[in-house]
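The complex appears here without one of its protein chains, the remainder shown in place.
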Amino acid sequence: MLDKKKHHFLQLVVIFGAITLLTLLFAWGSREGTTSSMGMMGQSMGSMMQSMHAKNVTISDLIKQQEQTEMSSGMSSHHESGSMSIKISHYLTTGIIIVLLPFIIAGAVFLGIVWWK
Amino acid sequence: MSVRFDFIIHWLWTIVFALLTLSGLAMAGAKYGWVLNYDIASADYVHRVLAAIYVLLTFISIAYEVIRAVRYEEKKLGWFIIGKSGYQLFTFITTLIFIITGAIIWVCMDSNMSATAFALYIHEKLTYIVVASVIWHIYVKCHALLWPKKPNTTDKKNVAGTK
Partner (left out) sequence: MMQKRWFKVFIWFASTSFFFLVAAILISELGPEPSEQQAMQFMMGMMDAMHNSMMGLSMSLEHDAGLKSLIGTASYILVPLIVLAVLFGLLVRVRGKRDAG
């Protein structure tokens, strides 16, 4: 007999399992005719960048700064087009994250020491 | 009606994390774009604003735990998102990895492509693990999905219910 308490969970599993399966079948079925493999685009961004930039990367590569200034200085003029509200939220969010990150790391180190058995 | 601090943080965190996952998935690759109808600009905006809120919530939680540790409060916070054992510890560690890799992506996108690629890889694969773990979390705690027997319970029962 199924656990009464887990009944709702199993309900969700069955419903979403069915939706997933049907969508997958439909997606594969509707693609029978057009088979054009895009190669790289099929991957996720993480895997794509991994294969592009981090295939045989060493630890020192991760730490040192790359010389890309001349490339990005040309690009930066394109990116100045953002509106004011976007700029404000950019400064605000970047500021929050950069300022709080050292405190979060230090707090985590502290808790790690205090909680260690 | 008494609502506890850890209870509020738990559910705020849930909402923020769900939205972060949704907007992050839309940006994860061409395969995933359909999630938000290929509107990467909105997804990026939402993801970044929510990331700041997420970091803020984490900071508040860690500060709260640090104060508790200094005062030697041993009482376990049942609803809190971080803690010294079990799923709370898992959430604590994965959250730290999310925030650190996210910050690397944010800051190094312009200067260090290999670091960005490496962080992006971890950030993405960790998402799959954590979302799967959330399903497991729902499975363990799925008594919360049961509907109340009587729709309008008294306040006395509500206080007991929050524990």
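Chains here go by letter, A and B, matching the order in which they are written, and residues are numbered from 1 within each.
Everything below uses one rule, namely that contacts are C-beta pairs under 8 Å (C-beta built on N, C-alpha and C of every residue); 3 or more make two chains touch, one makes a residue touch a chain.
Source: prediction; values computed, not measured.
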{"item": "Displayed chains contacted by the hidden chain, counting the whole assembly", "value": "A, B"}
{"item": "Absent chain, residues of chain B that touch it", "value": "1, 3, 7, 11, 14-15, 18, 21-22, 25, 27-35, 38-45, 48, 69-70, 72, 106-107, 109-111, 128, 131-132, 134-135, 138, 142, 144-145, 147-148, 151, 153, 157-158, 161-162"}
{"item": "Chain not shown, touching residues in chain A", "value": "12-13, 15-16, 19-20, 23-24, 27-28, 31, 34, 36-38, 41-42, 69, 72-73, 75-76, 78-83, 86-87, 89-91, 93-95, 98-99, 101-103, 105-107, 109-114"}
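In this text, only the chains that are shown with their structure count from here on.
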{"item": "Residues of chain B that touch chain A when the two form their complex", "value": "27-32, 45, 48-49, 51-52, 55-56, 58-59, 62-63, 65-66, 69, 82, 84, 92, 96, 99-100, 102-103, 106-107, 110-118, 120-125, 138-139, 142-143, 145-146"}
{"item": "In the complex, chain A residues that touch chain B", "value": "5-6, 8-9, 12, 38, 41-50, 52-54, 57, 61-66, 68, 72, 86, 89-90, 92-94, 96-98, 100-101, 103-105, 107-108, 110-111, 114-115"}
